[in-house]
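Just one protein chain is left out here, and the rest sit where they should.
Chains here go by letter, A, B and C, matching the order in which they are written, and residues are numbered from 1 within each.
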Amino acid sequence: MHPVDRDRLVSLRREFHRHPEPAWREFWTTARIVEELDRIGVDDLFVGPDALDADARMGLPADADFDAWRDRARDAGVDPDRLDRLDGGHTGAIAVLDGDRAGPTVALRVDIDGLPREESDDPDHHPAAAGFRSETGAMHACGHDAHATIGLGVLEALSDRDFAGRLNVLFQPAEEVVGGAAPMAESGHIDDVDYLLALHIGLDHPTGQVVAGIEGFLAVSHFRAEFGGEGSHAGGHPAEGRNAVQAMATAVQNLYAIPRHEDGATRVNAGDVGGGTAANIVPEQAYIEGEVRGETTALMEYMRDRADRVLDQAAAMHDCEVGIDTSGQAPSAENDPELVDVVEAVAGRTEGVESVLRHDDLGGSEDATYLMRHVQDRGGKAAFVCVGTDHPGGHHTATFDVDEDSLPVGVAVLADTITHLGREAP
Amino acid sequence: MHPVDRDRLVSLRREFHRHPEPAWREFWTTARIVEELDRIGVDDLFVGPDALDADARMGLPADADFDAWRDRARDAGVDPDRLDRLDGGHTGAIAVLDGDRAGPTVALRVDIDGLPREESDDPDHHPAAAGFRSETGAMHACGHDAHATIGLGVLEALSDRDFAGRLNVLFQPAEEVVGGAAPMAESGHIDDVDYLLALHIGLDHPTGQVVAGIEGFLAVSHFRAEFGGEGSHAGGHPAEGRNAVQAMATAVQNLYAIPRHEDGATRVNAGDVGGGTAANIVPEQAYIEGEVRGETTALMEYMRDRADRVLDQAAAMHDCEVGIDTSGQAPSAENDPELVDVVEAVAGRTEGVESVLRHDDLGGSEDATYLMRHVQDRGGKAAFVCVGTDHPGGHHTATFDVDEDSLPVGVAVLADTITHLGREAP
Amino acid sequence: MHPVDRDRLVSLRREFHRHPEPAWREFWTTARIVEELDRIGVDDLFVGPDALDADARMGLPADADFDAWRDRARDAGVDPDRLDRLDGGHTGAIAVLDGDRAGPTVALRVDIDGLPREESDDPDHHPAAAGFRSETGAMHACGHDAHATIGLGVLEALSDRDFAGRLNVLFQPAEEVVGGAAPMAESGHIDDVDYLLALHIGLDHPTGQVVAGIEGFLAVSHFRAEFGGEGSHAGGHPAEGRNAVQAMATAVQNLYAIPRHEDGATRVNAGDVGGGTAANIVPEQAYIEGEVRGETTALMEYMRDRADRVLDQAAAMHDCEVGIDTSGQAPSAENDPELVDVVEAVAGRTEGVESVLRHDDLGGSEDATYLMRHVQDRGGKAAFVCVGTDHPGGHHTATFDVDEDSLPVGVAVLADTITHLGREAP
Partner (left out) sequence: MHPVDRDRLVSLRREFHRHPEPAWREFWTTARIVEELDRIGVDDLFVGPDALDADARMGLPADADFDAWRDRARDAGVDPDRLDRLDGGHTGAIAVLDGDRAGPTVALRVDIDGLPREESDDPDHHPAAAGFRSETGAMHACGHDAHATIGLGVLEALSDRDFAGRLNVLFQPAEEVVGGAAPMAESGHIDDVDYLLALHIGLDHPTGQVVAGIEGFLAVSHFRAEFGGEGSHAGGHPAEGRNAVQAMATAVQNLYAIPRHEDGATRVNAGDVGGGTAANIVPEQAYIEGEVRGETTALMEYMRDRADRVLDQAAAMHDCEVGIDTSGQAPSAENDPELVDVVEAVAGRTEGVESVLRHDDLGGSEDATYLMRHVQDRGGKAAFVCVGTDHPGGHHTATFDVDEDSLPVGVAVLADTITHLGREAP
């Protein structure tokens, strides 16, 4: 294994941090990753449309959104031919590195998208003080800049090929909309994977701590419901309208009132709603962007069935139409204990790791579960590893930041685990 | 009385039509009116802050909105010093013309604001075909371009001073947000008015028809409720949030369910609502822009009291705060029969008028009622006059247009009525 | 005309007052009326099933309710054969009296049912003090005891046959459930009626006042919705239930929120609701007894269509079934001015009448409108007459009572009007 170059990792991470791009618009990010992979030298490389089953993508933005971010990437120096390949939401990449001897096929999944939110410009916020605050209006507020960096770092560390088997690193787009894992799972590139490692940084664990297997993924389904009625003058013709806001409000009340299920935890949220145009017009349009979750996939599906029923009948009650789109979805998943054993053991002897937890609960959702299940359904094993990092603000907040000391720790734990898995091969 | 110059009226109306500006941003419009008044020569002129009680303004937009429209007006050639006087929502003007002999004080109210909507570019739409379609993104979709034009036409017609008494023409801003009449009423300029005439064109009456007294004004109150709760992760911490969208939806359901009042017609509408930011965040903010109306001011106030109670308790139910602002309000009002008699009689003998209706019902709201009541409370008389015009699309729609033949009819009916009122003076 | 015997009227009214019976259970009342008619001697008499189109009855009670009231009537001395004829909700009667010369056919409608409520036993309540308080648990709290009495008094007054034409007196059951007028209208007995007079006493008008034509009837539709879901243990199996109370509550919220109609007054009320059996069982059953009203029949039907849609979709939203029955219905109606003229003129010269109002508004509903419309549709004329009476408590309250001085006034006004109508005949 090549020694880990902390400075290069820090420099790369800051570059990514300055250029966050939201789901399916990771144009600059993908291009920069490819550039770095060219430098490292990998054995195979699938970029954008070649790394995805495009039909399986979820949570795509409107076309106009692609244009603005593509233009931004071009202005930031991305090669136009490269951009043409990525356009329309064909982002991400899969890099393949072959060890110098036979062994298992391992996949490492890192996600690369940013969040559609402003970054703090408080001088106490390190990226602002140190000059690598976001330049795009979006923000790496969940540490995916570190994920992409660690993915590249692992490839570089193992680029001496001193390991058994094959390594695929999945630079996955669109995790934040729960939409990028399914198309990568369906791409055909991970069908033969023996071990899948998914990575997350932070999650309230400090620098120096590693969690070998994050548990408690809630299956999730994101949806968008569009209600259509008919406008009318609220003073002159109130009864001529078909009120889409009444339909939406009735739906919101009843979505939250879906009966709790005895088989386990469930969630529902109408997180982004709106409707109408002016105080004096009976509202013609309304929408709900919402989600349901379940401790199991079956519980999530129970909630989703009930939610669809509520949405349909709320529209019908107010003589409106409704269209419901699934904009993202992921199952629940569990770690394989054998693989967690390996991570736990390796992490315990890695420099920079001060404590190792076997398990902790996420209590949220992650579309890595799609990849985990895909691998497990074909006989492989999967684990979701957390590399701790001190982070001053919570995930998704304006002051989120990572402790860059955790970057080499992450590279070491993962590269060592991959090497170890080769040794374990029969 | 000077003869009416149809060509000038048409030309002016098309200029206004090309430059519609929404409520409190009538910068170009006010400047153009003043320019024209300077040409006509009036005896006194109060512009912007001098024509208003600024504290009584309602429905003001956000500061940033002023900037865009002020810049637009500057680019369109308005003098920067003039603009400075109008800035921050100090638009409109009052022109005073003294007759050559003693007599009553008459006020004529014309409103001047456009609507925040796109104008049709269909070649069948006359303004599009004839090259005077809106250039601003807003639209004169309610005929206020014609109102301003007729107001100027009446002043020009009477500028020979051959009438008894004094004429005030009120070029009122911000009618569409029910926010401009109150500050003009409270300005002090109409306290001594003996007769108030308010004008509207169209209202489904054809060219050649005049309605001497429009009735059936619904008292109206516009409000904006801002709900504030607390965000939380919908998967990980659903119970830590205080859900502003639940508060809003509960309020919407119960606003529409306010008991009907036995004393007369009432209305309620939650016309523009929204809340939250993303499917997976418990919503922290939500809002309702709504309105209530009543056949009488008391009925409107009944509805408003009930609405405030619903909004307050819906917020409290979900542990949220709510702030409620009144963004516009107007009472009901009635015409004085003696003044309607005069208009009816004068209109019946005016050239171009083919039929005169004594009354018709508006079935909507108009903040002219503020001015009518202000005058009536001080012993004056008021009437709301409709000058018919063929209009292909309905009021507030993208294809609304006026028949320009109605412009000289409007000037003639109003100027004759004003002259006649002077003759009636004791 | 025979002179009016005040003592007999008072005595009869007190008898009826002691024996109030609710809708479709007027067994004793009908029998007592028939007994009195036998004494007076009429020319034709249709009782119970012969006076009704039984299929058109609405608002029938459960079978068990008939038994209790029939037994009570038997115990109070009603002939068992008579009771058998009336059983199962075949109450009421039509008496026919022929004048001694040709003339118009006039119908007088009086309703005879009591209300299902307790009567006050306060010593200040005259029936309690004077010993004729209700003995049945129900109460004549709307004056129908006086109506039946006046109907009999008019027949007795005119039993000298000194009038032209024919008089039908309709002793109508089940007005309080808006269910008895339709079957009497459809009975065939009033198809040839030239003039219909309907009577109400009181309505906040004092003794000595007569209103010639009561206006402002709201069309009304009563309905009962039964929701059926599926019970389950609320702790152990909350998601297995299909919650009928959630369906009902969603319906209640949305019934009250049906958009107000621009064409006139409407009403909606969910006046009696319930559901479920125990705190720890997901409710399997729920119901709503409600009503909608409209200033016109079309407005009532608009409300009813919307209400049915709300009920259907609220059930479907919660995976429940719903059945909706119409339990009573009446249209709006208007008086014929020619007939109001006659009543007004006659009342103005009747002894005991101190003031006559041409019109007043009911602001409620009355199924007499069915009869009025039936007559009017066939070319006849109708008026709804109010005979004032001082009443200490409001209609439908526990202390309602009538001033017995108004009984002879009512008989005189109606008998004179009927006589007068014969004189007017061509």
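Brief remarks follow.
Just so it is clear, a residue touches a chain if its C-beta (ideal position, glycine included) is under 8 Å from a C-beta of that chain, and two chains touch if they have at least 3 such contacts.
For clarity, every value in this text was computed on a predicted model and none was experimentally measured.
Considering the whole complex, the residue from B:Ser187, B:Asn254 or B:Thr369 that touches the absent chain is B:Asn254.
One of C:Pro206, C:Pro238, C:Gly264 or C:Pro337 touches the chain omitted from the figure, and that residue is C:Pro238. For the chain left out of this panel, the touching residue among B:Asp50, B:Asp65, B:Asp192 or B:Asp319 is B:Asp319. Among C:Glu291, C:Glu344, C:Asp401 or C:Asp416, only C:Glu291 touches the chain that is left out of the view.
Touching the missing chain, out of C:Ile40, C:Ala128 or C:Val273, is residue C:Val273. By the touch definition given at the top, chain A reaches the unshown chain through residues 253-254, 256-257, 259-260, 262, 264-268, 363. Seen across the whole complex, the unshown chain contacts chain C at 218, 220, 222-223, 233-236, 238, 243, 245-246, 248-250, 252-253, 256, 267, 269-283, 286, 289-291, 293, 327, 362-365, 396.
The chain not displayed touches chain B at residues 236-241, 243, 246, 250, 253-254, 257, 259-263, 282, 302, 309-310, 313-314, 316-319.
Note that only the chains that are shown with their structure count from here on.
Copies chain B and chain C of the same chain sequence form an interface built mainly from equivalent positions, shared numbers / all numbers used being over half.
Chain centres here are Cα means. That of chain A falls 50 Å from that of chain B. One simple way to say how far apart two chains are is to compare their mean CA positions; for chain B and chain C this gives 50 Å. Touching two or more other chains at once are residues 253, 256, 267, 363 of chain B.
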